[in-house]
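Rather than the whole complex, this shows some of its chains in their spots.
Letters A and B name the chains as they come in the text, with residue numbers starting at 1 for each one.
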């Protein structure tokens, strides 16, 4: 499963170095997961309303080139694995021909009480 | 009721202009309300655990001088009025002798269902 979204850098996402503050990439990855789910016909809001929560358990990122205000970026997300209680995604942040950053996250599935729980069948990749 | 806290500007709070992004003042005002409550012997966390929520209904702000990374600011908060379902605060953001910004907020008291509700007795000023 692969999906791509477009991100336009907000002024508020820049910092005093005139670049995008590195923490914002995590917010964009989250955005990408929500849109990937939507592209599969699902809504993360409905997932939570059904008592299923996805929480970030692991993150890794490499930053190669800075993004600046008003840049239009492509964020390509790939689901690498989705079984048991965990989903792994990979991300590439691209501007034109340039790969600005790469990342990976693992999200875990929990219930309302915070207990780790198996992914719903339709979220699994087998 | 007046209370003062110290804020040291975080790098993440600056934007591409090399100044503090103006939205962060609202986050600082919120911080100040929580600490003012604590200075009165109360915890906003316990308030919410008891089913009482304070939500921001109105904001006004004037910005006079920019704050920059690592500045140590004093944020002085005054409770102007607290009756019925509403509390009004005023804020001054000060660096050394300079008044950088001023603001005012009105927070409304709601219950878990989102219904406006009277302030608990101990929060009222009469």
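Here is the rule we use: a residue touches a chain if its C-beta (ideal position, glycine included) is under 8 Å from a C-beta of that chain, and two chains touch if they have at least 3 such contacts.
Given the structure is predicted, the values throughout are model-derived calculations rather than measurements.
All together, the complex described by this structure holds 4 copies of its single chain type, of which 2 are visible.
Operating definition for what follows: only the chains that are shown with their structure count from here on.
Averaged C-alpha coordinates put the centre of subunit A at 32 Å from the centre of subunit B. Partner subunit A is touched in their complex by these residues of subunit B: 11-12, 14-16, 18-19, 21, 23, 68-69.
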